[in-house]
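Only one protein chain is missing; all other protein chains are in place.
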Amino acid sequence: MIRTSIVGASGYTGGELLRLLLCHPKVEVIQATSRSHLGEYVYQTHPNLRKRSALKFSDPESLEPVDVLFLALPHGQAQSQINTYEKIAPKIIDLSADFRLRTPQDYHFWYGKNHAAPEWLERFVYGLPELHREEIQTASYVSGVGCNATACNLALLPLANANLIDSTLPLLIEVKTGSSESGADGNPGSHHPERANVVRTFSPLGHRHTAEVIQEIGILNISLTITAVELVRGVLATAHAWVKPGVTNQDLWKAYRKTAIDNPFIRIVKEKRGIYRVPEPKILAGSNYVDLGFELDEENRHVVGICAIDNLMKGASGSAVQCMNLMFNLDETTGLEFPGLHPI
Amino acid sequence: MIRTSIVGASGYTGGELLRLLLCHPKVEVIQATSRSHLGEYVYQTHPNLRKRSALKFSDPESLEPVDVLFLALPHGQAQSQINTYEKIAPKIIDLSADFRLRTPQDYHFWYGKNHAAPEWLERFVYGLPELHREEIQTASYVSGVGCNATACNLALLPLANANLIDSTLPLLIEVKTGSSESGADGNPGSHHPERANVVRTFSPLGHRHTAEVIQEIGILNISLTITAVELVRGVLATAHAWVKPGVTNQDLWKAYRKTAIDNPFIRIVKEKRGIYRVPEPKILAGSNYVDLGFELDEENRHVVGICAIDNLMKGASGSAVQCMNLMFNLDETTGLEFPGLHPI
Amino acid sequence: MIRTSIVGASGYTGGELLRLLLCHPKVEVIQATSRSHLGEYVYQTHPNLRKRSALKFSDPESLEPVDVLFLALPHGQAQSQINTYEKIAPKIIDLSADFRLRTPQDYHFWYGKNHAAPEWLERFVYGLPELHREEIQTASYVSGVGCNATACNLALLPLANANLIDSTLPLLIEVKTGSSESGADGNPGSHHPERANVVRTFSPLGHRHTAEVIQEIGILNISLTITAVELVRGVLATAHAWVKPGVTNQDLWKAYRKTAIDNPFIRIVKEKRGIYRVPEPKILAGSNYVDLGFELDEENRHVVGICAIDNLMKGASGSAVQCMNLMFNLDETTGLEFPGLHPI
Partner (left out) sequence: MIRTSIVGASGYTGGELLRLLLCHPKVEVIQATSRSHLGEYVYQTHPNLRKRSALKFSDPESLEPVDVLFLALPHGQAQSQINTYEKIAPKIIDLSADFRLRTPQDYHFWYGKNHAAPEWLERFVYGLPELHREEIQTASYVSGVGCNATACNLALLPLANANLIDSTLPLLIEVKTGSSESGADGNPGSHHPERANVVRTFSPLGHRHTAEVIQEIGILNISLTITAVELVRGVLATAHAWVKPGVTNQDLWKAYRKTAIDNPFIRIVKEKRGIYRVPEPKILAGSNYVDLGFELDEENRHVVGICAIDNLMKGASGSAVQCMNLMFNLDETTGLEFPGLHPI
């Protein structure tokens, strides 16, 4: 059994990790920390875990040694404590934004301050198996992924892998997100009467996750537009790109099929009939699947790539567990088999 | 023109009052106060008022004399300042819970503390025109109404007026409410990911609004059970009562029809066909209507009385404006003509 | 491996069964039938099953012999074909309303017509393990359960088991339900613009599931009031009963604790702090748990019993799989381990 602990387990990504690891057949959860809920049962915060775990939130200052440590802290905290956590476990998976970018310059540009542990940036691998499977298998330190960035990166993955994008034209991605994306702490805009039924483009340009897409896809002229919609879990990314001259619909099918074959969690959704003809995040709640679709206007070379994920699963904790599976030579899908619900 | 000001205009009932009074053909709004938003345009808080009013929130300490003063403060504040407000206007309509109950004993029992201005309790009239129309017409001081209490009182009104209830048996009322009922200030349970799609019986027994129903209906053995559901505006009360022996379905029709004839905002909804066969709060958003329905099990004498309202309108600000109309000899419906939307 | 087939697998309960059985470690799904979707992949109707099953809907007329046959047909069909299905499998679990009531008289009273196979009624066991665990273990024929009835029966279970209810007083149950309860076929009232955000008491009195509660709890004076709310999956039942003189809060705790100990899926939710202090259906989506709470007004002997379930799981397909586990001597919880999601 893999012995593991979660630092920062009272938030949404921490809670989702806890659910996944408590149900994982090869894992034993040693500790789940929370300063604000110290000493309380984990099920008082995460009510789905009632009758499933007698664990209480413990103090992050008294961590026992484990095989792998998951960090699910607010952004900025892991980087300042990384030398401490290094002593707790030989492997660390950090879900925050702290170790996603590869250079201190990029970090400073997008986060507006100096990184507290810049020498650690190159030790981390970006934790999206669909992009870095082999590196993750041998890595000791793996970063988390931004949920919006993940939807964007995976929307573009088949096109990028097959080298079909004309990168001289701007690449625009429209992202629609649920309310769980901004975490467990409320703010005036998340008060239910104000947040219910919104279509709120809170970030028309300049969202920080843009950095992860530019870094991972390797194209500079990319912009993200983020709109909050009525939904708790889920992200849909609609990527508008221009394909190279001569690229056909058949080329796209080939590229998407290859991606789906190479990756156990990627599915193509492009049906001519029925209700579910395109990727939709709502049916992915709790699942680690990535549903991809596309539409090509051959004449104008305009391709619309669509990607739906659960932001707390594939966009955060699901990918982190998938990385752990790879790091410990388990089947990539272990403990991530829940297929999602219909209807929901 | 009636000159008026609103004290505490940045909350939900204050904002709704502001909308109604700014659009009212016989009213001029002099001031709208808010400590927390002092100096800001009212439309920055209430975005529906953009391009409709250049009013800025003013200081509650510098109120000008007006014809009628509306108080929309958090519970407990009006009672401690009532002697100050008395000097601002000859007529006061207070929307808080401070002056709804008629005795200091009742106030202490339900609110757990002594009333700060007990001598004022008997000067106020309970501000529900359907119960106290004549008194309100000559009153100087009118209280607000609890939104849940209003739905309950109106669900029972036709039965109580016609004296059909067997008060020896317990009377149970199940209330379902939207999220705006708890006001503009957020709390952990109103954070969207936690509040969305709830069916949360947060008050199984003992809700304070019970006091207003017992007082106004005059039956002691009444209990309220309150369940929060996914909805922003709206309350549905389902009252379970037992009718006196021999009461028939026809007696009920007669009682309900009389109530609808006597009250311009009361409608009976009891259709055999179509989608909208029973009262539903969602179509009442923004409207002052009260939709009433009923079902009688003659054999068991069990009657289910149903009442739908918009909690911010008929359950708060709409009733307050209706009271103002009565106090100034205007047609009761002036400024309250919006019929609601379909679909919504 | 238990060989099984589902007759009527394109509806919501059929689809949920299919998901559960495809993921069940001891089951092999042989056929899933659908007349309307014959020959199509099951994932075209149930998009969560994409990449999980290559099964196609087959013809209900050509069923192979199996160990246990699940029937998930529209009400009325199983009873007219039961002699055919009997030849396909030695064990049958029928999820429709056809075999839930124990007498032809009751069936006629509540369903308004004669039962087509009255002699079969006594061969079936009512399929709620919490009520009939031992009988189910040895049964060949097990009925489904009404989703509303299940929420009501389980809300009353601890009180009934401990014999605490004063059955001389009327027992009222208010049920709030999501939209999936009425099945996969649309109707004018389920069109999204009309159904969204409703609080619609479509059945104030006389709902057919009342029959199952009267039969199983054994009290005659029970009424159900059903209100549709904004939610896809989930039922909340709020039962209003009167306890016998002298019954205390402690008696209730004892009764509830015993029920939770005796039944692996029953949990008590009665917290003084936090967001999730009472049972709530939304966190149960996909889970087979039953969350129970209560509140007692000792003075008036009024108890409010609260029960939350997922109508498609504990209220239909989850209970059916739980029955199957019992019938085949498996651990009752096999294949039903999904704990639900937070947030959702």
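Which chain is which? They are A, B and C, in the order written, and residues in each are numbered from 1.
Here is the rule we use: a contact is a pair of C-beta atoms (placed from the backbone, for glycine too) under 8 Å apart; a residue touches a chain by one contact, two chains touch by 3 or more.
Just so it is clear, the model here is predicted, and its values are computed rather than measured.
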Touch criterion as defined above, residue of A:Pro60, A:Pro158 or A:Pro193 at the omitted chain
A:Pro193
Quick one: which of A:Glu40, A:Glu86, A:Glu135 or A:Glu174 touches the chain that's been left out?
A:Glu174
If the hidden chain were put back, which of C:Gln137, C:Ser190 or C:Thr334 would touch it?
C:Ser190
Using the touch rule from the top, list residues of chain B that touch the missing partner.
12, 15-16, 19, 23, 44-52, 180, 184, 232-233, 260, 267, 269, 271, 273-274, 276, 280, 283, 285-287, 289, 291, 337-344
Footprint of the hidden chain on chain C, which residues?
12, 178-180, 184-188, 190-193, 195-197, 230, 232
What is the set of chain A residues that contact the non-displayed chain in the whole complex?
170, 172, 174, 176, 188-189, 193-194, 196-202, 204-206, 221, 223, 225, 227, 229-231, 234, 236, 238, 240, 242, 275, 277-282, 293-295, 297, 300, 302, 304, 306, 308, 343-344
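The working rule: only the chains that are shown with their structure count from here on.
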Just to be sure I understand: the centre of a chain is the mean of its C-alpha atoms, right? Then which chain's centre is nearest the mean of all of them?
C
Centre-to-centre on C-alpha atoms, which chain is most distant from chain C?
B
Chain A and chain B, separation of their C-alpha mean positions in angstrom:
45
How far is the middle of chain B from the middle of chain C, if each middle is the mean of its Cα atoms, in Å?
38
Cα centre of chain A to Cα centre of chain C, whole Å, reads 35
For chain A, which residues are shared contacts with two or more other chains?
12, 180, 184, 232
